[in-house]
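Here is the structure we will look at.
Here the complex is missing a single protein chain, while all its other protein chains stay put.
Right, chain A next:
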Amino acid sequence: MTGSATTAIAATQANTPGIWKRNQRAWAPWIFLAPGIAMFALYVIYPIIASMWLSFYDWDGLGTKTWLGLDNYVELFDDEAFYTSLYNNIIWLVLYMLAVPAGLFVALFLNQTVTGIRIYKSLFFFPFVISQVVVGLIFSWFYAPNFGLFYNMIEWLTGTGIAVLADDRYVTYGIIAAGLWPQIAYCMILYLTGLNNVAPDQIEAARLDGARGWKMLWHIILPQLRPATFIAVVVTVIGALRSFDLVSIMTDGGPYGSSRVLSFYMYEQALSEYGFRMGYGAAIAVVLFAIMMIFISGFIWKMVRDERGL
């Protein structure tokens, strides 16, 4: 069908050689790329540069900008709240990585063919589909003092309940647990797809050689799951550093700012009722961006290598 269509089209334009005709192979990609590049440059590339520039100024968002040089960054060095946020970001990053093995574990548990398994798989994936705002509200209810399910379970086990979100010792862990719920679901689906594509003959061969259980998983299965693991790690790292929604919904950074992360602290400084310190906020964003760039460069480096290998 396509064949006859192409000949028909070709016939209509066979005899019109011109400057366009001769150069279309060179020009066409730029025409196709124009809308994408324009939008991306305006809303992503330019703002990154503008933010970096802004981080050297004092600006309330309306009046004139005052050049400060490195003062915003110097101030960050002595800012207690900045260190709290940075520290919390590190906790987020470390604990969020649990989603990768946990997702693998759930995927292994569900990788069977009993009746109804497909419905189980979709229902396990469910938390990922809901908005983080809703996840945050669900877990706020779960942790709520006096009547929350979690509070009561702890009370039943230990005698005294814990108001997780009001206690600066536990609050960050409580929010991370809420974040892990959809993230594990995401990693699970990546691994389920990966497991689906593991070469069956290799498994059979390994079985004949007597490989079982952990040994099989480690030496035969995991190497074949490497692409899934790579994507799971990427999305989990990005997710951990982007954590904003849950903090905003569940605690608004509290109690006393103890659950802030960099993304939230930046927002607080630049846009919330606490002040419109755009320059200082931009400086925090630049620090977060720098941290993210370490990971992004790593990912890109690996992707470029794969691209070249193809």
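Keep in mind that, in the parts below, a residue touches a chain if its C-beta (ideal position, glycine included) is under 8 Å from a C-beta of that chain, and two chains touch if they have at least 3 such contacts; residues count from 1.
In this text, contacts and distances are computed from a predicted model.
As stated in its UniProt record, the chain not included in the shown complex is "sn-glycerol-3-phosphate transport system permease protein UgpE", which appears among "Anti-sigma factor antagonist", "NADH-quinone oxidoreductase subunit J", "sn-glycerol-3-phosphate transport system permease protein UgpE" or "Glycolate oxidase iron-sulfur subunit". Residues of chain A that touch the chain left out of the display are 2, 5-7, 9-10, 13-14, 24-26, 28-30, 32-33, 35-37, 39-40, 42-48, 50-51, 54, 61, 108-109, 111-114, 120, 122-127, 129-134, 137-139, 141-142, 144, 147, 149, 152, 181, 186, 189-190, 193-198, 200, 203, 216-217, 220-221, 226-228, 230-231, 234, 238, 241-242, 244-245, 248-249, 262-263, 266-267, 270-271, 278, 281-282, 284-286, 288-289, 292, 295-296, 299-300, 303-304, 306-307.
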